[in-house]
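And then subunit A:
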Amino acid sequence: MTELSASSAGTRTSAETLVSVEDMKVHFPIKRGVLLDRTVGYVYAVDGVDLEIKRGETYGLVGESGCGKSTLGRAMLRLTEPTNGRMIFDGTDFSSLKGEELRTTRRRIQMVFQDPLSSLDPRQSVESILVEGLRAHGMDKGKESTGKRLRELLAAVGLPAKSLRKYPHEFSGGQRQRIGIARALAVEPDLIVADEPVSALDVSVQAQVVNLLQELQDQFGLTFLVIAHDLAVVKHISDRVGVMYLGGLVEEATADDLYAEPLHPYTRALLSAVPVPDPQVEDRRERILLAGDLPSPANPPSGCRFHTRCPWRQQTKCDTDRPVLREIKPGHKVACHWAEDIEAGKIKPHEVAPILVEEMDGMSPDIPLVGPASVTEALNP
Partner candidate 1 sequence: MALLEVRDLTVVFERKGEDPFRAVDGVSFDVEPGQTVGLVGESGCGKSVTSLAIMGLLPKRGARVTGSVVYDGTELLKLSDREMRDRRGRDLGMVFQDPLSSLNPVIPIGVQVSEVLERHRGMSRKEAMSEAKDLLDKVGIPDPNRRLTEYPHQLSGGMRQRALIAIALACRPKLLIADEPTTALDVTIQAQILALMKELVQDLGTALVMITHDLGVVAGLCDEVNVLYAGKVVEKAMRHELFARPRHPYTHGLLASIPRLDAPRGEKLTPIKGSVSDNIPWAQGCAFAPRCPNALDLCFSETPAEEDQLGRLLRCHNPVVPGTPAVEEVPV
Partner candidate 2 sequence: TSERGSDTGSGKVGGTFTFGAAGAPKLFDPFYATDGETFRVSRQMYEGLVGFKPGTAEVEPALATKWESTPDGKTWTFTLKEGVKFHDGTPFNAEATCVNFNRWYNQKGAAQSDAVSQYWLDNFGGFADTPDKPSLYKSCTAKDAKTAVVELTGATSQFPSVLGFTSFSISSPEALKKYDADNVVQAGDSFTYPAYANEHPTGTGPFKFGKFDKANNVVELVRNDDYHGDKAKLDKVVFRIIPDETARKQALEAGDIDGYDLPNAADWKGLQDKGFNVAIRPAFNVMYLGINQKNNPKLQDLKVRQAIMSAINREQLVKSQLPEGAKVATQFMPDTINGFNKSVPEVKYDLEKAKSLLKEAGAEGLTLKFYWPTEVTRPYMPSPKDIYGAIAGDLEKAGIKLDTVSKPWNGGYLTDVDNGVPDLFLLGWTGDNGTAQNWIGTFFGRTDNRFNTGASAWGKSLADALAAANSEPDEAKRTQMYSDLNKKIMEEYLPAIPVSHSPPALVLKKDIKGIVPSPLTDEKFGPASKG
């Protein structure tokens, strides 16, 4: 798989491709040890992801909690250092940049976070939040022009101009998210990575932000990577959608294609599981219920990561070979050994006995270690 992506790297980076991620891996070490910490295992949060985002498009990334969406996003921005792989951004290898060069290039890739409150420094006024980025990149050219720019930004995200002097806590959730978006916009980025931009918002407010994102894209020609677990939202705003399962992409297609004809068993199950606010649809729907839970990323299943829960699982290949993401139809890629056969109805789904998801003893970093690790820890009042 690695060879494949490496050899095709040159051809892929066409003019219209803004971002291309190649074999990105992020493995978080799990450390234990008597005296010195030894690494006893890894959380395979992102485990070999290739993807491309075209200039001006919105790429949506969906998947269940813990499948590595956020980690992938962060690794692309180098907020988490990837273990392996690289990201070519507009022709330059962003992954290998260092120091000042990295810092100045960061301007072009911005992020919007899930929790609008925690992503804003509570001690800074909206003005200084917005100016900070400008200043970091020498875009703060005099009081006058900066002031004008700030007002433009606020207008763009639909906030009143008098917001500048206020502090984040004085805004509602939706408004805060707008500030976060304005901050990202301030430095005139090319790419905005939005990690769950609406999932912390009230349902009635979600739509405001979703609409805003779409408007901004039209207005500024931005490229978006939208990460979300809500399929409906992703489908609504994305041109293309990638589905992640346990650290890897399992399917990638345009939004409509994906919904119309999901090829990967996981995608099928996922789509069928999303409730639709329409009783008639709900009453009609056939559900594909998956058995069991998402396996621990510290101990991923061999072969196809999904084989433990897959109703179409076959005796061969599934539990030994890891399927590669391959293009089955134009613009529609899927990582399944049997995708064609399933589509053609050659393989029928069968019952799957739920398999216990074993936590490797204490390995999962999800378990909060309640109580102090030592005397000294507990001294924190």
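Inclusion criterion for the candidates: all candidates are chains of the complex that A comes from, given by their letters.
As a convention for this text, a contact is a pair of C-beta atoms (placed from the backbone, for glycine too) under 8 Å apart; a residue touches a chain by one contact, two chains touch by 3 or more; residues count from 1.
From a predicted model like this one, the values you see are computed outputs, not experimental measurements.
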Candidate from this complex that touches subunit A, chosen among 1 or 2: 1
Candidate 1 contact footprint on subunit A (complex, rising order): 64-65, 158, 172-175, 202-208, 210-212, 229, 231-233, 235-237, 255-256, 259, 269-283, 285, 287, 289-294, 353-357, 359, 367, 370
